[in-house]
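Here you go, one structure.
Of the protein chains in this complex, one is absent; all others appear in place.
And then subunit A:
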């Protein structure tokens, strides 16, 4: 299990252009597999265009208390990129006027941003319909100063979306680090105690499953059934929905695929599982992703690959939804991750 980010290790795959180079060479360069543009052109989806904006996703910083093996952000305790209060203020102005119904805070561990609470309080005043915080769960148990987070979330009616790679300790700890499973269980129980995730509760608690290795997720509905049964029987834990997310071949997951000699087979699997129906609902078509330093991207993955939106408006400081929505979405081979099988997004399956 790594304890440092690729960036801290000076790994060349910490560089966005190196990742893009890998994704464009080899099996995609020699024509063994079609590029993503070729593939979506055949199903008349190129250029990929936005639909109505529904989700504004803000990345509050790449710092995290965990160093997960599959992390597409390459997040970790050593990452210092954190959204400043000035950028947050610019985001608040946008939140007040956006047509998006969902505000989605992610990271890193968004709770580690020193202005996280202030920002949540201000943003909740703006009255977004669905207010998501993507919490890794262990942060709630990481330090005393975070112990009250479940109460804080409840107070602001935050929709909590949490990663939980498996209902068994072994698989969870292998992917996310020693002790993560037990801490996650404790955090989920605390959320349940406050009403989160209970069958008729308005306090939404959803879990995210992503495979702990070089394979695709199974059917979301059947996995949800398995997760619910196991977590309820073993720990009396309840939650609302499970989002099955495919690991995209970027950052640490790309490094893992290459190091374990799974890269080519994984790309074959993604390409073979291409589903044009999933293209209709990929998240880049209804989402704008804002980085810690205020730049705008088609999605969180493009953010990590430093592929800024192809629009005159590229920064939160001169945000204009109408202009932004009239753009072509930037794609590369990593996009196959969102169109495989039932599709994948931050909200789980899309087809």
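Just so it is clear, contacts are C-beta pairs under 8 Å (C-beta built on N, C-alpha and C of every residue); 3 or more make two chains touch, one makes a residue touch a chain; residues count from 1.
The rule is simple: contacts and distances are computed from a predicted model.
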Chain not present in the shown complex, as UniProt names it (candidates "Multiple sugar transport system permease protein", "Alkylhydroperoxidase/carboxymuconolactone decarboxylase family protein", "Membrane protein" or "Glycine/betaine-binding protein"): "Alkylhydroperoxidase/carboxymuconolactone decarboxylase family protein"
Residue, one of A:2, A:55, A:120 or A:223, that touches the chain absent here: A:223
In subunit A, positions touching the absent partner: 166, 168, 211, 213, 215-218, 223, 226, 264-265, 268
